[in-house]
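Structure incoming, see below.
With one protein chain removed, the remaining protein chains of the complex are shown where they sit.
A and B label the chains in the order they appear, each numbered from 1.
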Amino acid sequence: MEELQHIHPEPTSFIRKWVFSTDHKVIARQFLWAGLLFLAFGGGLAMLIRWQWAYPGEPVPAVGSLLFSGSGGSITPANYNSIFTMHGLIMIFFAITPIMIGAFGNFCIPLMIGARDMAFPKLNMLSFWTFLLSQCLVLASFFVQLGSGAAGWTTYPPLSTNVGTPGLGQTLVVAAIFVTGVATIMGGLNYVTTVVRLRAPGMTYARMPATVWGLWLTAILNVLFVPVLGSAALLLLLDRQFGTQFYVAGSSAVRGGGDPILFQHLFWIFGHPEVYILILPPWGFVTDLVSFFARKPAYWFKGSIFAMSAVTILSAVVYGHHMFVTGMNPMLGQSFMTLTLIISVPAELLFLNWLHTIWKGSIRLTVPMLFALGTIFVFGLGGLTGLFLGTISTDLYLHDTMFVVGHFHLTMAAAAFLGSFAAIYFWFPKMFGRNMNQTLGKWHFWFSAVFITLVFCGQLAAGYAGHQRRLFDPYQYTFLQHLHPLNRWTSYFAFLLGIGQLPFVYNFFRSVFMGTKAEMNPWEIGTLEWTLPSPPVHHNFDTIPTVHRGPHEFANPEVKKALGRDWIGQAEELPKTEKAPAKPAAAAGAS
Amino acid sequence: MQRKARLVKAAATAAGLLSTTHVGAAPSPEPGFGLPRDVSEYGHHIDWLIEVTAVFTALLFVIMVIWMLWACLKHNEKHEADYDHGESKHSVKTALLLSAVIFFVVDGNLFYNSTTDVFRVFWNHDSVENNPQAVKIEINAHQWAWDARYAGPDGKFNTKDDIITLNDVRVPVGAPVLLQLVSPDVIHSFYLPNLRVKQDAMPGMINRLWFQAKQTGEYDIGCAQHCGVNHYKMKGTLTVLSPDEFKSWAADQSAIGARGYDPKDNEAHWGWEWRARN
Partner (left out) sequence: MGEILPYRPPRAREEWTAYLGMVIFLASWAMMFGSLFFAYGMVRARSNEWPPADLPSLPLVVPAINSVVLVLSSAVLQLVLVALRRGKAQFAGPGLGLTAVLGMVFLGLQITTWRSLFDDGLTPQGGPYASVFYTLTCFHALHVLVGILALGWLCRGALAGRYSAARFLPVRLWTLYWHFVGVVWLAMFVTVYVV
């Protein structure tokens, strides 16, 4: 391994150190800043949506006169369509992806597998700058005449063609999606290769932390399915700019026209793996964190790895459940429903393993642990609501209602969001060499978890009552008028959720610049990154370690006897035999 | 020519509104939370499945939360952690068994009921196609309104005696209603919350939807697919009439339509020959 990873001299100039750096740790921080910035942006857009539903047509306080000067400070229907479109796109592609996959993928993978950097450091740098370009394209789209994209994040044609949504804004947005896809594929390629090729001696796949598993499986999905989004976007761009007829149908069709459903197939063949792309890293984080902070081995770790891999493999074949009401062949619908129900099984297994891990543990409710438990809570809720949507008959009623919105916000937004914060609070000491304030962290957690639950349960309730999504003014419909108070309260909780992020913003900035110096291993964890200084030096490991055991070796009596503590490092030498026999079956079946 | 057709359309709508007998001027609001009123013959299948699954999933969720709370309270840092990798045969078997039980009970119930409901009822358009009592309506969903067309006494669409309405679908109670949905511009979705069904209107395709109402009254028709700036305003009204009221309304409308018929108005002939697929 040493011969594969030469120790290069550290860069000295400011530009090479902090701007055009090939150091995965620097690139990770770059992705983190870029992602957090757009997270705030996307969150702001969400606040606008909630304002409109609480007080339809009323001028938005504070920012209204600035943003919507043409309409006296209120949001117009056209604005509203852009707002919910860009909220979705920004959150998925330009906030959560860079934070979880760009930042933590980059930071954690080499460190946790015992490598000095990624397999292709220059490609890594290129992926960040490509990503930044895509963010610029998104920003640019807001300043063009007809506004930004407005066809929903799902960008269905014909609405998203130049017939449905003319103007440069939508084109820029589709181009931004294409460019960010390129950046993602570059990153994914790097992650997959790095995990396969640069694991330290003794670091078998079974000994890799779940975090690496989650990020690696995500990278595999990215590499295979983002290109499909790329084609969908490419064909849409061709239709918009070059007059091709892939998706244009109806009265604008030439010679029979294209097929809007083609886009839906291509989009969801990407789109369903995408939601697993967004959840596999948090699943990885949670699997590790609940073990770390229950001070107990991860229960049936191989089962969890198997579950994550099974979900990865099945992810592409369930996509049709997004298209049940497009008029599909019932037999096809049946197959998609069956597969969708089946894919819930590995997820169930993962939950059981998490619950068993914390049971009879010695739980420390640290901030990362709180966020990990919160992730389990919201994903449990969200995941269960998925059953209603994966089943055809119930989906006939619930499709395109707020129930869907509540479902995916709980599973995708809430779980990824809470999971990302778990990761941020957990690795902050190692990333920045300083500690975050834990009290503020706990406030941040409770505020976030409580209001997230309230907001998205409010959406579930609205959807249950039949409330459609993407409505500028829902109260045009008689059957929705009575839901105005529900929507208003959901909005209040959303505003409080937004305000609840302020302790984090303050904490994060303050800690980066003025936090107390972090120790090497503040959480007392055995994975390899905690054997390095906080933050690690440029080349990470002076000598590549040799790994002897898995990442969740806690509460081992042999270790307690030999070392006087409840944990042992993955590469640590144990004076006596390494593995204690597992306790007899009586303890193992406790539940 | 087109202006005349539009005036006639407007007159028809006005006449239609005036000729409503003892129904209210608009759908009545829904009371409370939960599922909206169900006025369909078969919607209760969906309601039942949603409610039963809700009970199952709520139960599972509550168990999970209690488990987590108990663990956090009782197995805190004072408790000594159990050294268990959970890899024994017993542990693995328990985990798999538990997953299997949940899967077969909850998912199995969903699978079985959805399959029977969808194939026997909701997507069984052919059975309605062959039902002589069925009322057939062509819906042209466009930005941002619903045009509806009935075949009229001659039973053929796109002819002189067609009934054409705007945002106004009237059906007799107790009879199956079969819709064919098209769109000339973007994707829309015809949604009847009080009958629990929806289907997309896809440009370039003809989609089908059927339902049967079991109660008279007025109900909302919604658009359930983002279709542009006025998506939120694309609302229609479904009026369920008694069979006699429906017959007289249809006869009146057909006569109005025939009077205003202009064979040269291409735009008004948006209908198509009914595609009975078998």
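Assume a contact is a pair of C-beta atoms (placed from the backbone, for glycine too) under 8 Å apart; a residue touches a chain by one contact, two chains touch by 3 or more.
Predicted, not measured: the structure shown is a model, and the values here were computed from it.
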item	value
Neighbouring shown chains of the undisplayed chain, as defined at the top	A
Option touching the unshown chain, where A:Gly42, A:Pro56, A:Pro77 or A:Gly258 are the choices	A:Gly258
Identified contact with the non-displayed chain, of A:Cys136, A:Val196, A:Leu332 or A:Leu502	A:Val196
Chain not shown: contacting residue from A:Phe120, A:Phe142, A:Phe306 or A:Trp443	A:Phe120
Contact partner of the left-out chain, one of A:Ala150, A:Ala232 or A:Ile305	A:Ala232
Residue of A:Leu45, A:Met125, A:Leu217 or A:Ile269 in touch with the missing chain, whole complex considered	A:Ile269
Touch residues of chain A, complete complex, unshown partner	3-4, 119-120, 185, 188-190, 192-193, 196-198, 223-228, 230-232, 234-235, 238-239, 242-246, 253-259, 261-262, 265-266, 269
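Here is the rule we go by: only the chains that are shown with their structure count from here on.
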item	value
For chain A paired with chain B, centre-to-centre distance based on mean C-alpha positions, whole Å	33
Footprint of chain A on chain B - complex, ascending	26-36, 45-46, 49-50, 53-54, 57, 60-61, 64-65, 67-68, 71-72, 75-92, 94-96, 98-100, 102-103, 106-107, 110-111, 113-115, 117-119, 122-123, 183-187, 189, 191, 193-194, 196-200, 202-205, 207-208, 219-220, 222-233, 235
List of chain A residues in touch with chain B within their complex	77-78, 81, 151-152, 156-159, 163-165, 249-253, 256-261, 294-303, 325-327, 330, 333-334, 337-338, 341, 344-345, 348-349, 351-353, 355-365, 373, 376-377, 380-381, 384-385, 387-388, 391-394, 396-401, 461, 464-466, 468-474, 476-482, 486, 554-557, 566, 580, 582-583, 585, 587-591
